[in-house]
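The structure is given below, and queries will be raised subsequently.
Only one protein chain is missing from this complex, and each of the others stays in its spot.
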Amino acid sequence: MVEKEQGCCCCEEEASEEELLARLDGIIQEYKDKPGALIPVLQQAQAVFGYLPDVALRKISLGLDKPYSEVAGVVGFYSFFSTHPRGKHMIRVCLGTACYVRGGKQVLDELKHRLSIDVGETTPDRVFSLDVARCFGACGLAPAIMIDDNVHQRVKPARLQQILDQYIDEDQARADKKAESKAKA
Amino acid sequence: MTDKIKSPKDLLALREKAREAIALRSGPKEITITVHMGTCGIAAGARNVLASLSRSLEQEGVSNVTLRQAGCAGLCDREPMVTLSDKAGKEYRYGKLTDERVQAIVQKHVIQGSPVMEYLIGQ
Partner (left out) sequence: MKTVHSHVLVCAGAGCVASGAHAVIAALEESLRKHNLNKEVELVSTGCLGPCAIGPVAVVYPDGVFYQGLKPEDAEEIVSEHLLKGRPVSRLNFKVTATAQIIPALQEINFFQQQQKIVLRNCGVIDPTNIEEYIARDGYQALARVLTEMTPEEVTDTVKKSGLRGRGGAGFLTGLKWEFTRKAPGDKKYVLCNADEGDPGAFMDRSVLEGDPHSVIEAMIIAGYGIGSDQGYVYVRAEYPLAVDRLQNALNQAREMGLLGNNIMGTKFNFDLEIRMGSGAFVCGEETALMRSIEGKRGEPRPRPPFPAIQGLWEKPSLLNNVETYANIPVIFNKGAEWYASIGTEKSKGTKVFALAGAVNNTGLVEVPVGTPLGEIIYDIGGGIPNNKKFKAAQIGGPSGGCIPREHLNVPVDYETLTELGAIMGSGGLIVMDEDTCMVDMARFFLDFVQDESCGKCVPCRVGTKRMLEIVTRICEGKGEEGDVEKLIALGQQIKDTALCGLGQTAPNPVLSTIRHFREEYDIHIREKRCPAGVCPALVRAPCMSACPANVYIPGFVSLVSEKRYAEALRVHRDSNPFASVCARVCFHTCEDKCRRSNLDDAVAIRGIKRFMVEQEVTIQLPEMRENETNAKRKVAIIGGGPAGLTCAYFLARLGYQPKVFESAPRPGGMLVQCIPAYRMPREELAREIRMIERMGVEIETNKSLGKDFTLQQLRDEGYEAVFLAVGAPAGAKLRIANEDAQGVYDSIEFLREYNLRGSAAIGKKVVVIGGGNAAVDAARTAVRLGAESVTILYRRTRDEMPAYKEEIEEAENEGVIIKTLVAPQEIVSKGGKVAGVRCNHMWLGDFDSSGRRRPQVREDGDSFVEPADQVIAAVGQSLDTKSLLGDLPVKTKLNGFVASDALYGRTSLDWLFAGGDTADGPSSVAEAIGAGERAAVGIDLYLTGEEHAFWRETFDVDTEFDPDADPSDAPRAEMKLLPEERRVHNFNEVEMAYTESVAVREARRCLRCDFRSCGTEKSASH
């Protein structure tokens, strides 16, 4: 079975910026000579940094020999790219038709209320970012939300805290473990 | 799987081999349970069902069951779903599975051989 590796930055949090930029160099080298390389490189860069910092964009522009304006233009066009740091967990609320009909809007309102942020924003502790999406193809299970790569189905506003807690607890457990092994060392 | 297919003949041979392998694999095992793992199934908890099934089968010491995965069976509303095909090749589809339901299916259908009517959603 293929398990998707964690697409977010959680495993990278300790890596320094130099390490990340070095990793970006590797990606650029890999794609350099392929046609239409810009978007795949941006996608991978975002996976490395968690977002697309300006320094990365400049490096990509140089590495792929594309004007910076073109790189920025592409980043601005696609909604998946973000030039701002995002939270550890990306929450996407589906507002596709089926989810809309089944109450996706109420789910979004409740999330805004609980996290005290608006769409496109990140919580001050940088744990969650909130965004909307158009259809994950999980219409049979509407309303759906996607946190990182996990789709949660038939979400009821009242059940949201429980879902968020799962992620908070997991992070906590991971942090505890780390602290423990550090203490042992 | 490293052999390359170099001609249609190779492909035919591979098809027969694959069919045999599938028959062999399920032959002595008699029962196959397919867990439907599309995005919707996974969102509804298909991974848990798979884990729960293998745990349950192990606990009961059942060895005549092949567990496998496949894509979405189409009826999202009843996810998570499994298809159980028995030794006669008859297929039973169970839906909206929970740990309890999985246990009941293992107990009654796999071990005692009688389908759990309440959870069946079609054949």
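So that you can tell them apart, the chains are marked A and B in the order they are listed, and the count of residues begins at 1 in each.
As a working rule, contacts are C-beta pairs under 8 Å (C-beta built on N, C-alpha and C of every residue); 3 or more make two chains touch, one makes a residue touch a chain.
Quick caveat, the model's predicted, so the values are computed rather than measured.
> I'm checking contacts with the chain that's been left out. Which of B:Glu30, B:Glu60, B:Asp77 or B:Asp99 qualifies?
Residue touching the absent chain, from the options given: B:Asp77.
> When the complex is taken as a whole, what residues of subunit A touch the one chain not shown?
1-2, 4, 7, 35-40, 42-43, 70, 73-74, 77-81, 94-103, 112, 118-120, 133-142, 146, 149, 156, 158
> What residue numbers in subunit B mark contact with the hidden partner chain?
That gives, for subunit B, the contact residues 1-8, 10-12, 14-15, 17-19, 21-22, 34, 36, 38-40, 42, 68-78, 83, 93, 95, 115, 117, 120-123.
The definition used in the following text is that only the chains that are shown with their structure count from here on.
> Measure off the straight-line distance from the CA centroid of subunit A to the CA centroid of subunit B, and report it in whole Å.
Distance between chain centres, rounded to whole Å: 34 Å.
> Enumerate the contact residues on subunit A facing subunit B in the complex.
Subunit A reaches subunit B through residues 1, 136-141, 144, 150-153.
> So in the complex, the part of subunit B that touches subunit A is made up of which residues?
39-40, 42-44, 69, 75-77, 79
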